[in-house]
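Note that one protein chain is taken out, while the other chains of the complex remain in position.
What follows is chain A.
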Amino acid sequence: MTSLDALKSDLLSLVSGASDLPALEEARVAALGKKGRITGLMGDMRALSPEERKERGQQLNALKDEVAAAIEARRGVLAKEALARRLEAERVDVTLPARPEAQGRIHPITQTIDEIVAIFAAMGFTVAEGPEIEGEFNNFTALNMPANHPARQMHDTFYLPAAPDGTDRVLRTHTSPVQIRTMLAEKPPIRIIAPGRTYRSDYDQTHTPMFHQVEALVIGEDIHMGHLKGTLLEFARAFFGIDDLPVRFRPSFFPFTEPSAEIDIGCSRKGGELKLGNFGDWLEIGGSGMVHPKVLENCGLDPSRWQGFAFGMGIERMAMLKYGIPDLRTFFEADLRWLKHYGFVPLDMPNLAQGLGR
């Protein structure tokens, strides 16, 4: 028996002394391999009597199990150590930058239009469009601006060669021709907004020859100026995210509306800084009015039955006011530093569920 005890302590010390996995494997082979010492003793049992063999077998099996368990335990420890060494060796400098990826951005004009559309969509408006090269009828005549009308001269119009029928072709000076197209194509009630590019021959610090407007047109049987005010009030408060933002109407003149009003929103200019809100001062954001009976007539609508309102606003101006962009001309320079700074992340699609303030 003492020889087995000696063997056991010998083998266990071999196992515990194995400093790495190959050494442990060597110990296993020495103990349990084909020519291992326990395996050898098992073979020697053939010479024993059945009773002796039984007893000897139990002893050897117990020894074998104990050694095998010790090997497994040791293997676990060594594997853990080996993994720790590998992980230590695999260490990298995580302060290094990730692989370069370009960050795209949405232009403030697109974002602003999308915000405006989100608000008016909730009020039941749909988006209408029209071409940017227009005939004089849609751009002027139908809007109650006959040739020689002083308002026509005030528009600083870009002209293209005349159409084959001799009428002028122009770059639309406002989005209002979309009103005409809509009324000519659809039966009332009508509720549309029309954002888009517009053009006037003017280029200085506050004017660019191309800019964007959004037009709204609502036609029904009982649409009145109070609805115009209500719509603009709701819009302005939602767009700027100011719950008590006041809206003021100032009588004005546009050939295509009667009565006509300019739209002011409340602001403060104290200390040379513009701040929107209910502060007593006023800032103009657009023109509006009740659609002129002649415009309705020009579009084949009976003005004794149909009436409604229209308004227009400059998109860039709205974007500048909301997002604090100082210079109109920079909108069109495609300077990538500007686009990255003032642009919006692409998945930030404006909708009322998420809110419109960025």
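Rule of thumb we're sticking to: a contact is a pair of C-beta atoms (placed from the backbone, for glycine too) under 8 Å apart; a residue touches a chain by one contact, two chains touch by 3 or more; residues count from 1.
We take it that contacts and distances are computed from a predicted model.
The subunit not displayed here is recorded in UniProt as "Phenylalanine--tRNA ligase beta subunit", chosen from "Phenylalanine--tRNA ligase beta subunit", "ABC transporter substrate-binding protein", "FtsW/RodA/SpoVE family cell cycle protein" or "Cytochrome bc1 complex Rieske iron-sulfur subunit". Here one chain is not drawn; of A:Arg28, A:Lys64 or A:Arg105, the residue touching it is A:Arg105. Among A:Ala31, A:Leu143 or A:Met290, only A:Met290 touches the chain left out of the display. Interface note for the absent chain: among A:Phe140, A:Tyr199, A:Phe240 or A:Phe311, the touching residue is A:Tyr199. The omitted chain makes contact with chain A at the following residues, 96-97, 99-107, 109-110, 114, 117, 120-127, 129, 131-133, 148, 150-151, 153-154, 158-161, 163, 169, 171, 191, 193, 197, 199, 201-203, 209-210, 218, 222-231, 233-234, 247-253, 258-262, 290, 292-293, 307, 331-337, 339-340, 343, 345-347, 349.
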